[in-house]
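Sharing a structure with you now.
Excluded from the complex is one protein chain; the other protein chains are retained at their positions.
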Amino acid sequence: MASLTPISRKPLSFVLPTTAAFGAFLGLFVGTANGSGLTGILAGAAIVAVMGILFVSVIRNEGLSKWISIVGVAMMGLFFAGLPGIILGALAGWFFHWLTYWLYEGRYRAKLLPYLTSGQVLWHYTFRTICGAIFVFLITPILVVMPLSFNAQDFFTFTPEMLRLDPAGYSLKHYQDFFTNNEWQRSFKNSLIIAPIATVISVSLGTLAAIGLSQSHVPGRRAIMAILISPMIVPLIISATGMFFFYSDIGNWLEGTLGLPKNFVGYVKVILAHAVLGIPFVIITVTATLVGFDHSLTRAAANMGASPVTTFFRVQMPLILPGVISGGLFAFITSFDEVVVVLFVGSASQKTLPWQMFTGLREQISPTILAVATILVVISVLLLATVEMLRRRSERLRGMSPT
Amino acid sequence: MKTKLTALAVTTALVAPAAIAEEMTIVSWGGAYSKSQLRAYHEPYSEKTGVTIINDDSSAEAVAKLRAMDEAGNVTWDVVDVVAADAIRLCDEGLAMEIDPDTMLAAAPDGTSAADDFGDLLVSECFIPQIVYSTTFGYRTDLVGDTAPTDICAVFDTDAYPGKRSLEKRPINNMEWALLCDGVAKDDVYDVLATPEGQDKALAKLDTIKDDVIWWSAGADTPQLLADGEVIMGSTYNGRLFSVIEEQKQPVAMLWDAQVFDLDGWIIPAGLSDERKKRALDYIMFATDTQRLADQAKYISYGPARKSSAPLVGKHADMGIEMAPHMPTDPENAKNTFLYNYEFWADYRDDIDAKFQAWLAK
Partner (left out) sequence: MSDATQSGPVLAADGTPLKRSLARSLRVQKMRAMALIAPLLIFVLISFIFPIGKMLFKSVQNDIVEQTLPLTVQQLNQWDATTGELPDEALYAAFVADMVVAIDAKKHTRLGTRLNYEQTGMSSLFRKSGRKIKRLDPETDGPFKDKLIKIDKKWGEVETWSVIKTHSVKITNGYFLNAVDMQRTPEGAQAQPEDKRILIKLFQRTLIMSLIITCSCIMLSYPVAWLLANLPARSANMLMILVLLPFWTSLLVRTSAWKVMLQQQGVINETLVWLGLVADDSRLALINNATGTIIAMTHILLPFMILPMYSVMRTIQPTYLRAAKSMGATNWTAFWRVYFPLSVPGIGAGSILVFILAIGYYITPEIVGGTKGVFISNRIAYHISSSLNWGLAAALGSILLAVVLLLYWCYDKIVGIDNVKLG
């Protein structure tokens, strides 16, 4: 898709008013913060327009003018808002410079279809901006959590020191707490034991059932599907109390009749309870993958003498693997993030990470939970990258061309 | 590879603790409070007897879970830390074991019997009090203007003290404070509150500040709200405020006026096997003796429930602050106090709760 359209320079009469409008927009905020919005608008528009003329008509060197712009606006930021202003200013400077050249060189059309009208081009970028805003909405809470996890105080508050970027406002003590505190370590370990095993159970049973369900002529298919999806739709607190009674009985039986150790039984209870909660996700994703599954492949395998088991592992499994994996990840996260059921079904020895976080929120203000969240975000990014790699691998297996 | 690792983790995690024969589950609130118990009670007890203590932070759900355990016939807890009102409820419902203070609790060092040493703090046959705490107000010294509030009615005075307040999301305490500031004499509060008109009167008073209230349900809420400056004053437990002021150095001060004393302590669930009951009683005997109760006050600013422990309260173990002036029972702080009226609330809680919740949702 690169460079579909030949690009050409645009006249300054188009570039300058557009950049000035953006400048005025920023100027409005700086202006209101400093007393007069109108002055801000005018000054902002004027400064950006002058910068534009300077860059494209006087300096004529993109690399040099970039640095002039960044440093210049950063200095203005320093003047208006102190130390944090430098960063905002530098970003604004980079943005205005980029915007000026992007418009001036006509780069904004480079990746678009040549026949689009200017209205369509405008809509294209407005739409992108709207989407960008929604992505910001999605991601901001996480961006808020990350700096707070380095808070030197024990509150979820941006202290004045933090806003001034004063090193004294930051510390690693919540990370230290996570790595040295027994309670956190134990609950982390418990989560790492419970979630994967629960996932394995729900994925293996769920995949088998989904394969069964995907075959034609299954009697009572709708009813079965409704039953298997029900753990997702019953309000959690009802499930939790209901399962509590069930698993107490099971626990009594396992401990009393079979004489299994109490601790082991405790894990079994929580794992089974979480496995049930994860099943709907596996069922939904795997059946969805199987809808597009070409059954002639299994027939071909059988034709060539493969046993059903071989066919399953060598032909079917690799193809539905993405569905199974994403179902598995959903099941994993269900267990890894579940607090209501474990509160009821589990006992202290099975305290999981969300349970510890819940106590942390309720009984003690502890940004340690934010540190944990940050660590988990990093881990999830790695996990998601793995999924992406697996997806590409499956595309190769299917013989598709990479997209 | 992954499964192998997990399997390994499971075996180590599951097999290792099983090797230790004696363990007991003690339920408490978590956070700093559990930590103070860990240091004052659990560690010395484990050292003395070799029993492994598992700390379960489920006190907030204790009543519901104990009832569920009772119905399921599988009580997994050995000793449970609850507030007195919950203890009374559990005792009434037969979910907690009755305790005989003379035979099951240690006498004071000078020979005073436990029953006398605890005195009238033994509010239920099943309850062994541990600490006296109070629910009181903290305010932001920098946000309340020039005249710092000195009495409880400042909470209801939104003209003199504009801004949000935080109150607990339950009728207990709030109804008493409302009546008190609506001109009801302190001695008549519970008589008035027993009548439907009195309850309406209290709710009408609360109505005047309803728009300015943020309701909390977890003990950590008010300290966070105060630290944020989200509220200018709020009720919470005095120990939380102590930590906000002394440990976190926030610009917060305490309004001790009309603080409500309450008790927190142990119960032993009914229906334990003889062996577990014996161990639980042994732990209780140890953990509620004079020295141990005084020790806990080194880690958290709650007053010990035994009279004989009071003189032994010393300095904060980590900060070296004299703890006595921070105790709710200190004469300077206890000029105007309430004692939680357990009998009244046991009788009327269901009624007033329903009304209060309906009022909240309005």
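Letters A and B mark the chains in the order given here, with residues in each chain numbered from 1 onward.
Please note the rule applied: contacts are C-beta pairs under 8 Å (C-beta built on N, C-alpha and C of every residue); 3 or more make two chains touch, one makes a residue touch a chain.
Values in this document were obtained by computation on a predicted structure and should not be read as measured data.
For the chain missing from the display, the contacting residue among A:A20, A:L103, A:M225 or A:V270 is A:M225, taking the whole complex into account. Within the full complex, the residue among A:A43, A:L192 or A:L205 touching the omitted chain is A:L205.
When the omitted chain is restored, the residue from A:T5, A:T32 or A:N252 that touches it is A:T32.
Chain A residues in contact with the hidden partner, per the touch definition given at the top, are 1, 29, 31-33, 37, 120, 123, 127-128, 130-131, 134-135, 137-142, 144-145, 148, 156-158, 205-206, 208-209, 211-213, 215-219, 222, 224-239, 241-243, 245-246, 272-273, 275-276, 279, 281, 284-285, 287-288, 291, 326-327, 330, 333, 337, 339-340, 353-354, 357-358, 361, 369-370, 372-373, 376-377, 380-381, 383-385, 388, 391, 402-403. Touch with the hidden chain on the side of chain B covers residues 61, 63-64, 67, 91-94, 164, 169, 214-215, 217, 228-230, 346-351, 353-355, 357-362.
As a working rule, only the chains that are shown with their structure count from here on.
On the chain A side of its complex with chain B, the touching residues are 153-157, 189-190, 192-193, 196-197, 200, 241, 244-245, 248-249, 251-252, 261-264, 267, 343-344, 347-349, 351, 355, 359-366. Chain B contributes residues 2-3, 6, 9-10, 13-14, 17-18, 25, 27, 29-34, 54-58, 60-61, 65, 68-69, 71-74, 76, 218-220, 223-224, 227-228, 247-248 to its touches with chain A in the complex.
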